[in-house]
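What follows is a structure written as structure tokens; I'll ask about it next.
Of the protein chains in this complex, one is absent; all others appear in place.
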Amino acid sequence: MSMIFGVPLAVLAGQLLIGVINGAFYALLSLGLAVIFGLLKIINFAHGAMYMLGAMSTVILFDALGINYWVALFVAPLLVGAFGVVIEYFLLRRIAGQDHIYSLLLTFGVALLIGGVLTNIYGVSGLRYSMPDVFQGGMKLGFMFLPYYRVWVIVLALLICFGTWFMIEKTKLGAYLRAGTEDSQLMQGFGINVPLLISLTYGFGVMLAAFAGVLAAPIYSVTPVMGSHILITVFAVVVIGGMGSIGGAIITGILMGVIEGLTKTFYPPASSAVIFLVMVVVLMFRPSGLFGKEA
Amino acid sequence: MSEQYVLETRNLVKEFKGFVAVDDVNLKIRKGHIHALIGPNGAGKTTVFNLLTKFLIPTRGQILFKGKDITPLKSAAIARRGIVRSFQISAVFPHMTALENIRVALQTAENNSYSFWKSGASLNKLNQRCMELLDSVGLAEFANTTTVELAYGRKRALELATTLAMEPELLLLDEPTQGMGGEDVDSVVELVRKAAQGRTVLMVEHNLSVVSKLCDRITVLAQGAVLTEGEYGEVSADPRVREVYMGTAKDKAPAEQEATQ
Amino acid sequence: EISNDTVKIGYLADMSGTYRDLAGPNGLAALEMAIADFGGKVNGAKIEVVSADDRNSPDVASSTVRRWLENENVDMVAGLVASSVSIAVSDILQENDKLGIVSGSAASSITNEHCTPNHIHYVYDTYPLANGTASAVVKEGGKTWYILTADYAFGHALEGDVRRVVEANGGEIIGTLRHPFPTPDFSSFILQAQASGADVVALANAGSDTTNAINTASEFGVTQSGQTLAALLLFLTDVHALGVEAAQGIQLTTGWYWDMNEETRAWADRFMEKTGVRPTMVHAGIYSSTMQYLKAVDATDSDAAQVVRKQMMETPINDMFAKNGRIREDGRMVHDMYLAEVKTPAESKGEWDLYDIVRTIPAEEAFRPLSESKCPLVTSK
Amino acid sequence: MTQPVNQAEIQKAILEQQNADNRKKMILNGVLLLLLLAAPFAMYPVFLMKILCFALFAVAFNLLFGFTGLLSFGHAAFLATGSYTTGYLLSNYSGLTTELGIIAGTAVATALGLAFALLSIRRQGIYFAMVTLALSQLVFFFFVQSEFTGGEDGMHGIPRGKLFGLINLDDNYNMYYFVLAVFLGCYLLVQRIVSSPYGQILKAIKQNEPRAISLGYNVNRYKVLAFVISAALAGLAGSMKSVVFQLASLNDAHWHMSGEVILMTLVGGMGTLLGPVVGATFVVNIEYQLSQGPLRDWVDPILGGIFVLTVLAFRSGIVGEIQKFVKKNLG
Partner (left out) sequence: MSRGPGGEYEQLRVSGLHAFYGESHILHGIDMVVHRGELVTLLGRNGAGRSTTLKAVMNMVGRRTGSIMINGEETMACAPHHIARLGVGYCPEHRGIFSALNVQENLTLPPVVRSGGMSLEEIYTMFPNLYERRFSQGTKLSGGEQQMLAMARILRTGANMLLLDEITEGLAPVIVEKLGDVLIKLKNKGLTIVLVEQNFHFAAPLADRHYVVQHGQIVEEISADELEAKQSLLNDYLGV
């Protein structure tokens, strides 16, 4: 069997595929973050918490009301999205126009609140959630065994990413959003209900995170802390892609998934640090990220 | 001998992604002149300023200051050589007092701007000079006022005073009277006239009455290129200039020239 | 005699972080149960409890414990989960010559390099974990091993112990992989483990890393493809979170299981009334160790660290937690450990009916023999 | 033009203003000093030292954030570098007197600070924050991997040793007054820096960078210097901390620590001198008191609530709000 740096080609192929899948997952998470920062200039440190809420609510909806995965796929993100709107309306709105740092502090506080409360109710060892039967098993690709669920994840994630990108970059609504965040007062002067727009945007952003949460529920251990681990990584993705660049977030997400995957093969201990190395290097040469507009 | 020219540009070009904003511009600014750069909107005036001060990097061409090539220098270095600009929108340090604003400029001459161990009092020796400069623009009484609280016109005056504090040999003014009306304009004209003593000034200005009152020489830019150059009389007489810039202002003295359109 | 007529116990544990569930608030409940069962008084002296969250931070822990010992004359510190915390606290205990009982930590170094005459390590450590599981699995024919190791002290220690045991029993380690802590997604690592073709995939990690790995392993059909999955540190709460669906068949070593006999069940029922969940081995250990401590205080009518420790060492432990357990001079409490196998969905008759006890590992076999000890208390002899 | 005014008078007024401010500063410093001198008799010394260390850390951070306008999200790296270096040296070279160990720790942190600065200083706003974060994550990775840090278990039993080989620091009171002296020294230094000629330039850069450039200032150099000083002080804080607690752990290097110092600064009041000190005291206290009390399981949510409240209700921080109040009501 042919080798690369002592790694069988077959294994490498598998790793790449896995990388792309995790990448799609990062893309979905960083997309929400990019939408929220790019359009609202809010540094959403509650993003991890929202991802966690998405997963937790999927499990809780099932345990409490017997709501199954398919329904949860819609209901959970909507619930979390609504929650996001509430947060925007009652908290974030009051610090509109203030320095980034305040939104960071505020959302970080919110994240601590949510995480802490849930920890006290559900503990940290995780909630049980079993995978829908249709996804049991997987396909044998010769070089690896690919669970059906991972296929589902990548397809769905990419669809949503593209849809979001199109809505923001190519539609009138998107234009309103982009402009409204620069000078909301003037936009209102043009007759556009910016406050509503902003609430909905934030709601939508966290909805994406929650959606990723639902996708994660069957495969990762669902705990109140699951979000805080992934938060910083996702931030790195957004920065490398260029803060606020929607397309950038998506492409970089996948890219990072692959790079991380390769690191996991060649030097596993560094797999959590490599993304930051990439970030430093990228920002050396492109001050506003791979796809960011020059500041 | 190019010594009589403080500033020269040779075939200066700036392109933005294919779009040529400044197209092969050759400027010659005489020592001691007040030189105006006029031209329709988007002609490239501000861009030229940005190139001269290195806020933008020229695509091609040379910039000579007192005969020396300064094209490779950085913004800060150029400022220290004695080319200082004022901005199209007034640039001040909003949360410092008027006096402190000037003092920051004066500190460039001192060599204490890195000494973080010295006490603030060590700057007081500059106050005298600050006051003189403030007085020269009629802001002495506002010395201790925080700059945000100054009215628009006064901010511009302060900015000018700050610029003067640098003892620049060449002063670049981008639309110094913009957004001003009535007597404010006149006062700025007076300021510039004062400032120009013993200096060279290059200014962009759309208010033709100001140009006609102040400037010794005028260069007209259009679509990035030099259209013509000369004294106000010649330039304003030039039909091309009228067509692209002044408009159908018939044979009228500049002063009342805007008064009736 | 007992200092200022009170025996004061400080309970220090992670109350809000990653280790919350294996000791945490319920550990305090266990401690209080012990005191209540003991009668609330010892030799007429009243028993007080103070408690704090160590936030998994040695700073917080040490400033808390310092104040307890130096200003609030606490006599004994219980709980102690994160190894960084336990080691930091043991230093302070020695300075002030007070007693500490470590129930939650896994690091075997606590009674080895880091041993002091002022603390006892009660429930388990990495040595028996590796010992129990590894030797058993090798004996069942798992000859070639691939180890997924959490890339920090605990993981490295566990990996080392496993390597020793496996090779001692004629097995072979054909690959190890050190993954960052924590790792949200294990698919890449599991894939490499599968590619290695090893008989056994061992997990030298803990908490959410372990549960994530097991989840992914079952998703990628590790067991179906004929490999054995061995988790070296798995708590009841983890298995409960995984569910028998994903965890079935996994072999693991535990110091105690609630459903072993009448005695354990009886206590577990009382515990459940109080807390709503079944106890982990740590909870049981906290109860047992506190009892042992109070008995010693009672017998010696003293709360001086050395006196009590000596007494605790001299009296063998026979309660619902351990039979013939004893505390060695290095502070290690040695007792029988158990090799358990997670039940299949078919076998499991309830939320908490999770383990089959496959084999009992005798105390002397389970723990690191004193002959190998680096503890000054032992070597200086 | 306005009627001629007497310049001399105005200048006098300005100077008097300055003196008045200085007097105010003196009085404030005096009060602070007295409080701190008396504190150990009222409160537990080790705990006080913890507060001082974090206060110093926050002061260092605020020099960069509050006074230069640079948000570093990687200051934990310097704290940790300071504490690990000092810890390692003191544990392994018994000949070393404590102060030397501390100086060494600070030096290494300073060097690291320079490296960080050179790599990050050209980045603007949020990108600057993120580069510093990334770099500190790499440093964290290094500490996790290296043997000498003891990884997760951390570094323990660091000897406090003798100051100048004379004063025994195992005595909490000696230790406290040593920490206090260092803290006050740094506090005054920062106070000086802010009002120094250099401080003026920093102020200017913070308020209008392009203008500062056009006046001929090479702003990046000034920023780098500010960053390095800040890193040095942060490192010093770490070194002191490792000596006080006799341990160094990964918590110091974790990004949460970088976050915590931001919180301390904001809660206390960024851009004010006393703010970070008050903020640190407040946050450390709250966290500590809560983790002891009946609410110990609820520390995180309560902290979260406090941050939310801070941002919504008093954004300029405790000190900032007080200053506002004073300005408004007492002229």
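Should a chain be cited, it is by its letter among A, B, C and D, assigned in written order, with residues numbered from 1 in that chain.
Following the convention adopted for this analysis, a contact is a pair of C-beta atoms (placed from the backbone, for glycine too) under 8 Å apart; a residue touches a chain by one contact, two chains touch by 3 or more.
In this text, all values refer to a predicted model and were calculated from it rather than measured experimentally.
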item	value
Displayed chains contacted by the hidden chain, counting the whole assembly	A, B
Among A:74, A:90, A:162 or A:190, residue touching the chain not depicted	A:190
Hidden partner chain, residues of chain A it touches	175-176, 178-179, 181-183, 185-186, 188-194, 293
Touching residues on chain B - with respect to the absent chain	16-17, 19, 38-43, 45-46, 88, 151-153, 175, 178-184, 206, 208, 243-249, 258-261
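Throughout what follows, only the chains that are shown with their structure count from here on.
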item	value
Between C-D and B-D, the pair with more C-beta contacts	B-D
Averaged-CA centre spacing for the pair chain D and chain C, given as whole angstrom	39
Distance between the centres, which are taken as Cα means, of chain C and chain B, whole angstrom	76
Touching two or more other chains - residue numbers and ranges from chain C	16, 151
Chain A, residues touching no fewer than two other chains	116, 119-120, 269-270, 272-273
Interface residues, chain A side, partner chain C - complex	8, 10-11, 14-15, 18-19, 21-22, 25, 116, 119-120, 123-128, 130-131, 137-138, 144-145, 147, 149-150, 219-221, 223, 225-226, 229-230, 261, 264-265, 268-273
Chain D residues within the chain C interface of the complex	44, 46-47, 50, 144-145, 150-154, 156-157, 241, 245-247, 249-251, 287-288, 291-292, 296-300
Residue numbers on chain D that touch chain B, as the complex places them	1-2, 4-5, 7, 10-11, 13-15, 17-18, 192-193, 195-201, 203-204, 207-208, 210-219, 221-222, 225, 229
